[in-house]
Each structure stands twice: as C-alpha cells, then as structure tokens.
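Input: one structure, supplied below.
Excerpt of the complex: some chains, original placement.
Labels run A and B following the written order; every chain starts at residue 1.
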Amino acid sequence: MNTLRAKEIKQIFNALADLMSEKKEWLIELDGIMGDGDLGLTMSTGFIKASEGLKDFEEQDVGKLFAKAGMIFAQSVPSTMGTLMATGLMKGGKAIQGKQEVYLSDMAQMLNEFVEGIMARGKAKPGDKTIIDSLYPAVQALKSAAEEQKSLKEGLTLAYQAAVQGVEETKNMISKHGRAAYYQEKSLGKQDPGATVGMLFIKAFTDYVAV
Amino acid sequence: MRKLINDPANFVDEMLQGLYAAHPEKLKYVNDDLRCVVSAKTKKGKVGLATGGGSGHLPLFLGYVGEGMLDGCSVGGVFQSPSANQMLEVTKAIDSGAGVLYIYGNYGGDVMNFDMAAEMADLEGIRVEQVVAGEDVASAPKGKEDKRRGVAGIFYVYKIAGAYADEMASLDEVKRVAEKVCANVRTMGVALSPCTIPEVGKPSFVIKEGEMEIGMGIHGEPGIRKSELKPADSVVDEMLQPILEDLPFEKGDEVSVLINGLGATPREELYVLYRRVNQILKEKNIKIFHPYIGEFATSMEMAGASITLLRLDDELKRLLAKPANTPFFVQEQLEVR
C-alpha cells in the first residue's frame, strides 16, 4: 500500500477513535499532573465523533475528509488540544484539497501544514513542550523520506520513531503554554500530554499502513 | 461535595435554563443553543461586544450581558472554553454592521477559539477586533504581561468599553478604550479553600484549613506563596504591594478599587479587606473614585478574594460612571467629581 484513499482515511479515523479510547486513562493521568485532566476525554470524544461524522460523508476528496474531521473537532471539543487538532486537520486538509489519493509526499505536505497551522494558532514553537514537539520532528522525517523516495510504510515508520523520540525529549523541556506553563520549572522531568497525543496520531497511520 | 445540583453533566445547561426563565426580558439565546447568550435589547448601528469563557465564575461571563455592557457571550463547560462555532454564532447575532469586539480573558483555550472564531467571522464579512484581558500580577512577572491571566479586572473592561459602545463609538475607538483599561488595571488574588468541578466530584487541589495561597488563579492555578492564614490586614498588605509596584500606581493617581469575593467569602470580610486597602491608598495619596465590593468573578465555592486597582483618567472615569443594567450588575449614573 503506497497511497491512501478516502476509504483508508476513514478506517484510520476509526483506528484513531479506538486508540484514543484505549489510551484515555493514560492521557487523563498525564494531563492531570499539571493540567485539568480532560485530555483523555476530549481526544476520545473528538476522534469518535470525527470517525462517526466521516462514516456517512460521501466524499472522495481526501483533503475534504481531513477538513471535515477538523470541523467536527471544533464543534465538539473546544479544549486546547481539541482546538489545535481542529486547526491542524483543517489546514492540513486544505493543503491537499482536490486529491483523491495521497502519497507519502502528500502526507508530508499535509502534516507540514497541520503543524504550521498549530503553530500559528497556538503561537508556540518547537521546544516549548507542546504537541509540536512530537509532530514537528515527524514532519521532518516524512519530508526527508519523501525526498529519498521511501515507501509510505517506511516514511511513516520513520515519522513515528521521530515522534516517539520527540515525546521523550519533552521531558527535558519547560512548559511555555497552557495550564502547565504556570508550573514552570516543576514541569521538568514530565512528558508532555499534548506531544503524546501527537505521537499517537502518527501511530494510527503507521500501524494502519504496517499491516 | 456540598452542591445543590442534579446530574453534574447537566449542570451548565440547567443553570442556563434557570437563567433564561428568570430573565426573559434581558437575555435570549441564538442558534437553538443555550450556550449562545445574547442581550434581548439591541441598539441598531452599535458596535457589538462579545465575551465568552468557561462556566463556574458567575457573574463572569454571561452576567454582564445587558444594557451598557456586553451584547453577547458564549458559554463553555465548567472551566472550559466554549467552541469557536458558538462564538461565531454569537458574533453573527450581535453584529449590526458596525463590527464586533471580542473581550475575553487570557487563557490558552479561549484565545485559540476566539482567534478561530474571528477568522470564521472574517469569512462571513464581519469585522472583528479582539482585546485580551490579563491583569493578574501573580501569574507572570513584569515584562511578560502578555502571559498574565485575566481575572476580575475584566469587569472594568466590560463596563467601560460597554459604556463607550453605548455612546455609538466606532469599533476602533471602543477597542482603544478597552485596551486602555487593560493597560491600567492590575489584580492579585488569595485563596483559602479549593473548589470542586461538579463532574469531577472532588477538589482538584488542596488548601488546608488555616492556610492560604497568595496569587492563586480562579481555576486553582498555582500562586506565588503558600503560608499559614494571616490576619486580613497583612494579607491585604501582601497583595497590594505587588499591585502598586507593578503599574506602578503613584501618589496623585486616582483609582477605582474592586474587592472581589471568590465564592464562599462573606461580604463582611470583603469590607474588612477594603478598610485596609483604603487606609493604605490614603497614606500613599492615591484617591479612590468608586469602589466595587462584592462578587464579580468567582470560582464556584472557593473561599478567598481578589483586589483589583484601575488607574483612571477623565475618559475612563466618565465611562465607568455611566449606568448599566444587566441581570448581575445594575448601576445608576454615578456622580463624577
């Protein structure tokens, strides 16, 4: 499998719904340490609603599917991560609008706009201990893989490894945004919950393609 | 939990149902969504003022929708931002061609959603400007004002911008005045007890009996100092000094003072606090124009208080003095001397 079409994207959103539901308690726990602990709820709800919303959406344009999922997030989970996910999905979708089949290079472009959208919306940058710290390295990995003409599976695997690594590195960072920022130095040593969500997002794509 | 509620999941919507039942002549909702509150009274051609934010802070935020103040408010879950869509619906309902000003507190979720709503409104051809209130001096040091949380001081932004919009000032002018208020207002809080989010069912942080936390935020954000509970006068001293130094407020200034109860602190105690604030400002030759003492921005049943100072000039004073009439705040024209 070297491309993804509407049908596959919908299945990946189903997988995302399952994955976020499975990791719900863990995300609640991570966000509970220096946040309000809602992350597990918002992410499972958001992806469940998105996957349900896409099910009956007769649309072949993959870009529009991502954008639609973003709209659903915006309406159903207006938390920080919900809103950032909404923004990322809408911007990423817009970047590949018109395509019914996406290749690794499209995925790289989509995710690049996804992260750019999140950075514009939240005014955070790499190193600020946010979702960006798992997604940004993943995008870089995707881009290199695309340039090197790697397969979709290889590219996503590299992206996922970069994301996992990125999450790990958030432990050495001080939170600069959101509720955790109030804790300043105390945030050292803890893994960022939002970066964790970013990593899980990539994981669902990677796992799907790997099968 | 010592709460008079039904199913915690319905808390916000049932509160809103009570609100619309109580004030049908003042408030209504749009888009079939209880959480999109707009004023029942409209004024053609006026700049629309919108706010929004999480529930659990009454009178914030929706309590200031009404004559002489705000035109609309989107309402989130307890301590949660409303959605950009809800903000957009409110925006569409209150725009009468002169544009809409968003005034809200500096919290990540709210900022992003209002940004998104502004972009959506732009697509619909509605001109939107934004003013983000952040005046809690405990939440970030001087120089990092843009990181500060918005707390009770936003009341002054609503009041003054609302009065100006009511005079049919333009969007740019109302924004200018709202920003002037933000630049001249400073707050500091103290918490004596935690509060409980209904759906969580137990306090999300701990303050032991006989202790206090200076600088704690209205969602329990960590403050700057935990200690044993001191006498009211020294608590005021500890809170007022950083406020005065920050702007700074100086000899000869004229200010309005807001003593705000966080929820469980009786009015009697707020007056004990005001007594000390008044003493100190007198000593420093800072004149008080009109103090507000009561609950303006709460955190459900949290015990504690905040002190806000707004430095006035003739324009702000004139607008502060104008009448307002909302379900939670009524003021007759004040005498300006």
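The definition used in the following text is that contacts are C-beta pairs under 8 Å (C-beta built on N, C-alpha and C of every residue); 3 or more make two chains touch, one makes a residue touch a chain.
Quantities reported herein were computed from a predicted structural model and do not represent experimental measurements.
Chemist: What are the copy numbers of each protein chain across the entire complex?
Modeler: Each protein chain kind appears in the complete file with these counts: A x2, B x2.
The rule we apply is simple: only the chains that are shown with their structure count from here on.
Chemist: Centre to centre, by mean C-alpha position, how many angstrom separate chain A and chain B?
Modeler: Roughly 34 Å, centre to centre.
Chemist: If you look only at chain A, which of its residues touch chain B in the complex?
Modeler: 36-38, 74-76, 78-80, 83-84, 86-87, 121-122, 177-179, 181-183
Chemist: Under the stated contact criterion, what part of chain B meets chain A in this complex?
Modeler: It comes out as residues 76, 79-86, 108-109, 112-113, 115-116, 139, 147, 200, 204, 217, 219, 221-222.
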